[in-house]
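The next block holds one structure in the form of structure tokens; read it before the comments.
Missing here is one protein chain; the remaining ones are kept as they sit in the complex.
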Amino acid sequence: MTLTADARTSDGQAPPLDDIDGPSAPALHATRLTAGHVVLGAGFLLAAAIVSILVGPAGLPVGAVLAEVLSRLPLVHLHSGLSATGVVVVWQLRMPRMVLGGLVGAMLAIAGASYQGAFSNPLADPYLLGVASGAGLGAALVVVGAPVIGQIPSDLLPVAAFAGAVLAVAATFALGRSRASERSAASLLLAGVAVAAFFTAVQTFLLQRSSPGQLSTVYSWILGGLSTAGWGQVELVLPYVGTAMVVLLACRRLLDVMSVGDEEATSVGVRAERVRLVVIVAATLGTAAAVSVSGLIGFVGIIVPHTIRLLAGPSYRRILPLSVLFGAGFLILADLLARTILSPAEIPLGVVTAFLGAPFFLVVLRQARRLG
Amino acid sequence: MKRSWVRRFLASALTAAVVSVLLSSATSAAPAPAPQVAAARNAAAGSAFPVTVHSGDGNVTIPARPVRILCLSPSSTQMVYALGAGPQVVGVDEYSSWPADAPRTKFSGAETSAEDYLPLRPDLVILAYPGGTMVQQLRKLEIPVLVLPAATTFADVDSQLAELAAATGHLAAVGAVEASMNQDIAAAVRKAGSAARGESYYIEISPDYYTATSKTFIGAEFSLFGMRDIADPAGRLSAYPQISAEFILKTNPDYVFLADTVCCQQTPTSFAHRPGFSALAAVRLHHVLGVNDSVASQWGPHTIEAFVALIAQTLRP
Partner (left out) sequence: MLEIEGTSVVLGGATVLSDVSARVASGGWLGLVGPNGAGKSTLARAVAGLVAYEGRILIGGREQAASDWRNRARSVAYVPQRPVLPPSMNVTDYILLGRSAHHSYLGAETAKDRRVAAAVVDRLGLRTFCQRRLAELSGGEAQRVVLARALVQEAPVLVLDEPTTSLDLGHSQLVLELVDELRDEKGISVLCAIHDLTLAAQFSENLLVLCHGRAVTSGSPADVLTEVNIRRFFGAEVEVLRSDSGLAVTPVRRRVPVLTAAVANLSPNDRHMNGI
């Protein structure tokens, strides 16, 4: 490649910068979310959702279930032939469970991806900044404190878990803020580790002095699951999760800019600290809401974004929207596994995602080694 | 979404305990009646003590009649008092609710340091699930310790009664206690009569559908009546599996017993309000009953007698 030949046009004159139009200057192609990716993601989600609705211990005939679902569409008149119980199973049990699983999976995946972009760290997700330990402490406080408080409404646990998660992240943020922009990401992560350790220590202390029944209640909440999913819970989380996802999707291009580091991002006009703050707040609120109804389901925020990164490239303009679609489908499928492997017994959902997550890391490691 | 004290860790502990009891009873030299034989020998020799009793993973020798018993298991407390050894008890655990006038302490039975018990100067300690190295520590302090984990069958209850009777010096009372228990059971089964035959039940341990199969003690109590547990197909890996609402709707149990009334404030009304449950036969026929959580975790004579009477009353009011 010659040194100067490319720098000038043939007549030795340099053309002005932005005055090139038409066929002489082929257009540049920036990375965008392609229709193909979206179709693939939507197809995956749809397939997972459909299979999830069709399978269950009630043993309802597949055709009848499909007819029942389709009959709700406008202008479609179908008689499904399902008994009243079957209708209830489909609309009051399987549907909300599938929808809740999708919402939680999408939220965890996009929150993980956003944190990875905001912190330029491949292992970042909201659990890292204290959501997990804060929610666990909130749950432990409610369960252990119940005999002391007396009669408490049974839906105090989700509220306490949510409050605990938010408080933990607020503490992380208060402790980890740093003046020097190049240290702010690292110091936040360190503060998150410290806060998580502290909250977990308090939780362990509480549980160690509790009765065996309380211990197992909190433990099983930590394992995560969707067994009591109903439309009430969907309504509960939808505003938080929906808002969070909208905000995070809006930030997708900004996250691409963040990958060149705080200083250079600032020099091209993007305030890295502000973007990080917005991402933390949105992702935390959404994750806290999801965790409050589903317990601590781990690995989704790491598995899904990394898989998309391997297949579709590093741009967050693809990773964030695809995380929503594939995250939802992934958790719906994991829940399907959780309730069919030992049917009619159920396995806690967090155990299934952990089983899937561990070998996943090995696959990623091998991939990374091979690519050098 | 609240979860109750399911004692899920007890499920695996139960399995381990059952296995160890089976193994030790298979490997110990003497068969079950040995304690009574040894005690009878001592009695014939003019004294019930010292007596060697089977305990947990081995045998324990109690040198003299204990008068400062520390009983840290609710079911064992019931047995000790039923045998008439109440005056010998100086302390029971905080969860022992019967009898009401038993000297309750702040101990849970899961303590890990034997020093905690020393101020009471016990001469016999009864535990269900000792913590850490408690048993070894008590042995070093030369305090006899009896380990009696959860029973899963009525035979287990009988053998625990015999061991406690020998250990406390009330061998003569065993027969009466067992007879009384059998009478109550027989009366209850008679009362229920044909109403129980073939009826299915669901026993709820926590609102997220953790339940007990018929391989548990509470399952054994239901089996006395010939009732069928809907959760049995889910019990391949654990005797306390988690099932789903959908499965309950499908199997449509005839009777529902809620053992999460204390921990998780569940009632027949709250049960009926769960999505889709209003269509359940048990709900429509008002066959949903709330019981105290402790019935799912205790196996003492008082619990047994009360619970079988309750079942009979539910089946044929």
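Letters A and B mark the chains as written, and numbering starts fresh at 1 in each.
Just so we're on the same page, contacts are C-beta pairs under 8 Å (C-beta built on N, C-alpha and C of every residue); 3 or more make two chains touch, one makes a residue touch a chain.
Since we're looking at a predicted model, the values are computed, not measured.
**Student:** For the chain omitted from this view, which of the shown chains does it touch?
**Tutor:** The omitted chain makes contact with A across the full complex.
**Student:** From the listed residues A:L45, A:A64, A:A111 or A:V257, report the one that touches the chain absent from this view.
**Tutor:** A:V257
**Student:** Could you tell which one of A:T34, A:S267 or A:Q367 touches the chain left off the display?
**Tutor:** Within the whole complex, the residue contacting the unshown chain is A:S267.
**Student:** From the list A:G59, A:G81, A:P239 or A:P314, which touches the chain that is not on show?
**Tutor:** If we include the chain that is not displayed, A:P314 is the one touching it.
**Student:** If the missing chain were put back, which residues of subunit A would it touch?
**Tutor:** Where subunit A meets the chain not shown: residues 3-7, 14-21, 25-32, 250-251, 253-254, 256-257, 259-261, 263-264, 266-271, 313-315, 317.
Criterion: only the chains that are shown with their structure count from here on.
**Student:** What's the distance between the Cα centroids of subunit A and subunit B, rounded to whole Å?
**Tutor:** Chain centres of subunit A and subunit B, defined by C-alpha means, are spaced 44 Å apart.
**Student:** Given the complex with subunit B, which residues does subunit A contribute to the contact?
**Tutor:** For this pair, the touching residues of subunit A are 56-59, 84-85, 88-89, 92-94, 96, 142-143, 146, 151-152, 154-155, 157-158, 211-221, 225, 227-228, 230-231, 233, 293, 295, 339, 342-346, 348.
**Student:** For the complex, which residues does subunit B have touching subunit A?
**Tutor:** Those in contact with subunit A are residues 1-10, 95, 108, 110, 206-210, 231, 233-238, 241-247, 249-250, 252, 263-266, 270, 274-276, 279, 293.
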